[in-house]
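Yeah, one chain of the complex is gone here, protein chain that is, but the others are all in their spots.
== chain A ==
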Amino acid sequence: MIVIEDVHKSYGNQHILRACSATVSLGEVVVVCGPSGSGKSTLIKCINGLVPFERGTITVDGVSVSSPKTDLPALRSRIGMVFQSFELYPHMTALQNVSLAQIHVLKRSRAEADARSEKILARVGLGDKRDSRPSQLSGGQQQRVSIARALAMDPQAMLFDEPTSALDPEMINEVLEVMQELALEGMTMMVVTHEMGFAQRVADRVLFMDRGQIVEDTPKAQFFTAPVSERARQFLTNVLTH
């Protein structure tokens, strides 16, 4: 589904990504973890072309992201993305947030889009919040609207960029539950997160990044019991013992 091959990215002479290669197969849930500044967010934003990269290739469903011939908007419409800070449109209601791209990208009628949006908002537990603006919602609710906005496009895969990092501890679970449900339904997902509990419950594989490199790409069980790299072992000791 997603194939990342030898991707390099630098800002000036600072290397953000170095020779990153990985694949995410259909229906797979891959968690990306690692210390801050290791390039996790940059990598996930390369996948839908929000961040350009210099070398290497990324293909999504057989379509190259960096090829100038690719219709990038069309490609993006098939990949949902959820951001750390929600990034909802503050001047629109929850329903309008979820309907907008359906109307303007998928060319659904407003009625059709709104009906779909209502269904999806109900699915993420926000059926009663359709007319609320983002500022009237809690962080957890906003992030669920943002997940709904991505799901409304019927994506083939979902990218999550630290979806719970900006949330109060109490609200993290309501978001993780929605994500877990998605995973169980077979959605292809790539999730950058520090939530190791989520990784343990849901992930098929774990990518561990450090200083721009993917230093570990192992099945979940192995990652948590016997990580290959010293750096991953150290990271796990630090995050799991507190």
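As a convention for this text, contacts are C-beta pairs under 8 Å (C-beta built on N, C-alpha and C of every residue); 3 or more make two chains touch, one makes a residue touch a chain; residues count from 1.
Operating definition for what follows: contacts and distances are computed from a predicted model.
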| item | value |
| --- | --- |
| Chain not present in the shown complex, as UniProt names it (candidates "Amino acid ABC transporter permease", "Spore germination protein", "Fumarate reductase iron-sulfur subunit" or "Hydrogenase expression protein HypE") | "Amino acid ABC transporter permease" |
| Among A:37, A:52 or A:73, residue touching the chain not depicted | A:73 |
| Of A:19, A:63 or A:100, the one touching the omitted chain in the full complex | A:100 |
| Contact with the hidden chain (one of A:2, A:16, A:29 or A:81) | A:81 |
| Full-complex contact with the absent chain, from A:3, A:50 or A:166 | A:50 |
| For chain A, the residues touching the chain missing from this view | 45, 48, 50, 73-74, 76-81, 83, 87-91, 100-101, 104-106, 133-136, 149-150, 153 |
